[in-house]
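Only one protein chain is missing from this complex, and each of the others stays in its spot.
Up next, chain A:
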Amino acid sequence: MKVEIVDWQAVASWHWDLKDDSITDELCGICRVAFDGTCPNCKYPGNECPLILGAGCQHNFHLHCILQWLEQDTSKGLCPMCRQVFEFRKDFNTVTKDINSLLMLIDGHKSMRDREVDEEFDSFDDDLRMND
C-alpha cells in the first residue's frame, strides 16, 4: 500500500523543568493560572516570563504578575499572599531586562521603608528634645 501524506500537524506539550514538581502543579497566586500556562499578558510560556520563587516566603509567581504588583505603590514591596517583604531566589533565574526591573522595584520599596523608619526616628528624636 502506498500512503501519501497530504497534511500534518505537530502538537507539543510544555512543562517547566524544576526539580520539585509540586511547585509547577500550583497556580500563580496573582493571576490564578497554572505555572505551566502563561501569565495573562503572554502568549507563549518560556524564559521571557519565568517562575519567580519566593526566598523570604514560599510563594511563587509568574514574573510579569509579581512585577505588575510591585509596580504599585500600595504593594509596599510585600508578598500578596503573606504580606512579608518579598524577596526571590536570584540563583534560579538568568538575568533579563524584566528580572532587572524586578530587582530595582524590590530595592525601591526597601529604600522607601528605610526612609520611613528614619523619619520615625527623627520625629522621636524631636519629641525627646522637646521634653528636655
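Here is the rule we use: a residue touches a chain if its C-beta (ideal position, glycine included) is under 8 Å from a C-beta of that chain, and two chains touch if they have at least 3 such contacts; residues count from 1.
Note that contacts and distances are computed from a predicted model.
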- Task: From the list "Ubiquitin-conjugating enzyme E2 13", "DNA repair protein RAD51 homolog 3", "UBC core domain-containing protein" or "Translation initiation factor eIF2B subunit beta", give the UniProt name belonging to the chain omitted from this structure.
- Result: "Ubiquitin-conjugating enzyme E2 13"
- Contact with the hidden chain (one of A:13, A:74 or A:131): A:74
- Hidden-chain contact residue, picked from the options A:15, A:83 or A:115: A:83
- For chain A, which residues touch the unseen chain? 29-33, 40, 65, 68-69, 71-72, 74, 78, 80-81, 83
